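Before we start, here is the structure in question, set down as structure tokens.
With one protein chain removed, the remaining protein chains of the complex are shown where they sit.
Read from first to last, the chains carry the letters A, B and C; within each, the first residue is number 1.
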Amino acid sequence: MIIAVRPGAAKEEVRVFASALEKQGVKIHFSEGASQTVLGLVGDTTGIDEEALKAHHLVEKVIRVQEPYKRANRLFHPEDTRIEVTGADGEVRRIGSGSLGIIAGPCSVESREQIVNIARDMKKAGAGFLRGGAFKPRTSPYSFQGLGVNGLDFLLAARKETGLPIVTELMAIHQLEVFDEVDIIQVGARNMQNFSLLKELGHCRKPILLKRGYANTITELLMAAEYIMAGGNDRVILCERGIRSFDSYTRNVLDISAIPALKKQSHLPVIVDPSHATGLSWMAPSMAKAAIAAGADGIIVEVHNNPEKALCDGEQSITPAAFTDLMGALRKYAEIEGKRL
Amino acid sequence: MIIAVRPGAAKEEVRVFASALEKQGVKIHFSEGASQTVLGLVGDTTGIDEEALKAHHLVEKVIRVQEPYKRANRLFHPEDTRIEVTGADGEVRRIGSGSLGIIAGPCSVESREQIVNIARDMKKAGAGFLRGGAFKPRTSPYSFQGLGVNGLDFLLAARKETGLPIVTELMAIHQLEVFDEVDIIQVGARNMQNFSLLKELGHCRKPILLKRGYANTITELLMAAEYIMAGGNDRVILCERGIRSFDSYTRNVLDISAIPALKKQSHLPVIVDPSHATGLSWMAPSMAKAAIAAGADGIIVEVHNNPEKALCDGEQSITPAAFTDLMGALRKYAEIEGKRL
Amino acid sequence: MIIAVRPGAAKEEVRVFASALEKQGVKIHFSEGASQTVLGLVGDTTGIDEEALKAHHLVEKVIRVQEPYKRANRLFHPEDTRIEVTGADGEVRRIGSGSLGIIAGPCSVESREQIVNIARDMKKAGAGFLRGGAFKPRTSPYSFQGLGVNGLDFLLAARKETGLPIVTELMAIHQLEVFDEVDIIQVGARNMQNFSLLKELGHCRKPILLKRGYANTITELLMAAEYIMAGGNDRVILCERGIRSFDSYTRNVLDISAIPALKKQSHLPVIVDPSHATGLSWMAPSMAKAAIAAGADGIIVEVHNNPEKALCDGEQSITPAAFTDLMGALRKYAEIEGKRL
Partner (left out) sequence: MIIAVRPGAAKEEVRVFASALEKQGVKIHFSEGASQTVLGLVGDTTGIDEEALKAHHLVEKVIRVQEPYKRANRLFHPEDTRIEVTGADGEVRRIGSGSLGIIAGPCSVESREQIVNIARDMKKAGAGFLRGGAFKPRTSPYSFQGLGVNGLDFLLAARKETGLPIVTELMAIHQLEVFDEVDIIQVGARNMQNFSLLKELGHCRKPILLKRGYANTITELLMAAEYIMAGGNDRVILCERGIRSFDSYTRNVLDISAIPALKKQSHLPVIVDPSHATGLSWMAPSMAKAAIAAGADGIIVEVHNNPEKALCDGEQSITPAAFTDLMGALRKYAEIEGKRL
């Protein structure tokens, strides 16, 4: 961290300020130029509060050279992290470090029959994981809020039937008690900075699929992962799912450049959700291919056997047939990119 | 709600689709043009899922004419809502319907002495409410997270000492048990779409200060209020606190136009937080004045007796002296606008 | 400007790099810490290309301490600039340095009668300048593009009739030949970074009303002003007119905080266009008041005697009666803020 001291500051005052900083565990290097004094902070600056520094009357500018995250940082963990999950069929599925994870399924679980049938189709087409919402975050209190615990039961039935590990969203801490058999817990975009929830998930022994908030920076996403990892849970999967912009053609703008950015900054696997990002089923396959081309470790995609009758977000779901076609294309892309699928 | 049917759709299919819609409790008016059939849905459409409609193969476009919120809607509740809170001193403070509410205090509670002293200064300067964070949402898990329950105790001491009602942020449902004596519960911007939390607050008997998320629309803010109101708690105060943009001069862009927009759409009081919006203490007073000029029902502003030593966000806090000056200016503005302060 | 050198860089290489920089006219102060070398550049760094520096393999981060603009910078010109224009009636109108400039008129000039009548109403209500579009930038090539030279003639007729100085938009350099009698030349938001046009206007002897692009930063707006000033024309009026966001309630988001930001960074007058920013006539008066409360030096507002029949943008125009009311309110605000109106 580098601090540019305000021109004209009294030397003595700067010394006092610097020794106060040193008490926070860093070493200070002074550079006293004719017109500008610069302080270089050496050591672990993750605990130093940038905002507080900026408020100090001696401080003109503050520049972080090191990133504020540690456990999620590739600098301190150069090898890719790979998440491994063993399904009910004893088979191991992998995401990251050369393995593509394909997570597919409907937006909401609607019935036991529906989810079991889709799960069978997904497995046949080559998906590695089954997704499906039981607790649904909905903008309106009057919209369908998901089947809740019943939905979870139906998902578990599909898991038993097909062996596919299941991924589903947790909306509140108290729901953890019914998530015992869930394989991967999803944190939705709107909860990415629900810090109480993140802390709790740090004590959990399951992989967490952490979705980027639709107006959160790369750094904020990694700080959210850091919250989980700081609690002891290192198995975090990052998920880009679109950011807000001024254009309404797609629901959000899928930030494909977040993939190489996150892969460079962090060792955690990065997947992409083309369905929620665009909100348009016809666009999901091309965005899924672009994601793999850009280096993603997998995708999470909405598939519904009858998108027109979907209880939520049908517009963004592709059919099982379209998913099968997509898997065919992704296999070719995986081969070019040297990834296992 | 108006539905433009896809050109070329079979008449019979459209009829079947329309009667399915009617089963959801609305009446359908047909308009069959030469090239375009249009369906008009009459009745209460708040429960109809716009996304699901758009997914239907017969549907080209959907247009909401009515807003998707009901209890927060000025249409069904033309008079301004006024929130009244009685302080420990027996005095009633008001926000809305002609009364300006001024909420002031430090970002975080740091000690009993600090908060009691600031509270006395605030009261003397004319503030109606004391704010202070005990549970703090921080981007980094390594930053100061607030004093928690101790912080709450110090706030209550200041409340007892000065009579000022207190406003403080709730981050998780389970904290409700220690919020018994809090006068107004704040929901932070990052939790604006934490729907589990909102639902729970719907069953609560205290006023809720609901901050707009930094990337949420006017409609989404009103839908978040609707979540609380749908549970039976009508005492919601809306708070604009800046939205994200491409410019980093200020932390966020204070959306002053949200004030008349929210006042037109809803009967709920609207206040503004110039401190978090801009992140710059020198800018807070001019933004506070602009807010009142634009029709706001109050402000929530950060005041710290020693901004440079603030444990968080010192850069955005004004001094008690600056706050006293600001109150002087606001009184003149209130008079012009015909508001009580 | 401060350069953090990449850790591990060879000392000799850094010396060579530094002396290359010194050839660009700055002095370099070295700070060699144990883990990080920092270079401080002293002198005029406005000509140093930050992007090129960042590309250098020795460079880790670059921080500008000084702003990249000089003539527009308040640092080198602490007193407020005031723009004075003498009308055809011999009266002097002022914008800036304590004087509020009120510019009003229709979006487009539609006929001689229309513009002369509105001009009379505007003058009577107390406006200082008449605005009206002759050359109109329109999103669609099939929309009304303005009356062109005829429109200019009608504007000049209104100028002669009322004495009000006129403000109108220039869209291309070659139009300058017919702008001889125009008092203030407007550069539209879409042309804010039309650098060829800006350079040409630097050689012009008329005040330039420079509108902020709807996705341009504070710094970019000041750099656009710098283009004009670098050519020798110091009479630039900055105009905030809304920025793009994710919300479509208003056409753009009026960035009220740009007013104090621009006033702090620059000595140039700053006015606000509430009509184009919001696109909603009912919202324009409250935004105009907020602008003055936040320290603006004036407003430019659309007024049309028959908004419903306006050939463009009627939705955002207020009536002459509403304008008269607004002037009444602004006079009270001007008094509180100690401004002349």
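Criterion: contacts are C-beta pairs under 8 Å (C-beta built on N, C-alpha and C of every residue); 3 or more make two chains touch, one makes a residue touch a chain.
Values in this document were obtained by computation on a predicted structure and should not be read as measured data.
**Q** Return the single residue from A:Ala52, A:Ile218, A:Met327 or A:Leu341 that touches the missing chain.
**A** Only one listed residue reaches the unshown chain, and that is A:Ile218.
**Q** Of C:Val16, C:Leu75, C:Ile173 or C:Ala321, which one is in contact with the hidden chain?
**A** Candidates C:Val16, C:Leu75, C:Ile173 or C:Ala321; residue touching the omitted chain: C:Ile173.
**Q** From the list C:Phe129, C:Tyr227, C:Tyr249 or C:Phe323, pick the residue that touches the absent chain.
**A** Selected residue, touching the omitted chain: C:Tyr227.
**Q** Give me the chain C residues in contact with the hidden chain, please.
**A** Chain C touches the chain not shown through residues 46-47, 49, 51-52, 54-57, 68-69, 137-144, 171-174, 190-191, 193-197, 199, 213-215, 220, 223, 226-227, 230, 244, 279, 281, 307-308, 310-317.
**Q** Even though one chain is hidden, which residues of chain A still touch it in the full complex?
**A** Given the touch definition above, chain A has residues 215, 217-219, 243, 245-250, 253-261, 264, 277-278, 282-283, 286-287, 289-295, 329, 332-333, 336 touching the missing chain.
**Q** Residue by residue, what part of chain B touches the chain that was omitted?
**A** Residues 2, 4, 27, 29-31, 33-36, 38, 40, 42, 60-61, 63, 65, 215, 244-246, 248 of chain B touch the chain absent from view.
Please note the rule applied: only the chains that are shown with their structure count from here on.
**Q** Tell me which chain's centre, taken as the mean of its C-alpha atoms, is farthest from chain B.
**A** For chain B, the chain whose C-alpha mean is farthest off is C.
**Q** Can you give the whole-Å distance between the Cα centres of chain A and chain B?
**A** Chain A and chain B have C-alpha centres separated by 27 Å.
**Q** Can you give the whole-Å distance between the Cα centres of chain A and chain C?
**A** 40
**Q** Could you check chain C for residues that touch two or more other chains and list them?
**A** 215, 245-246, 248
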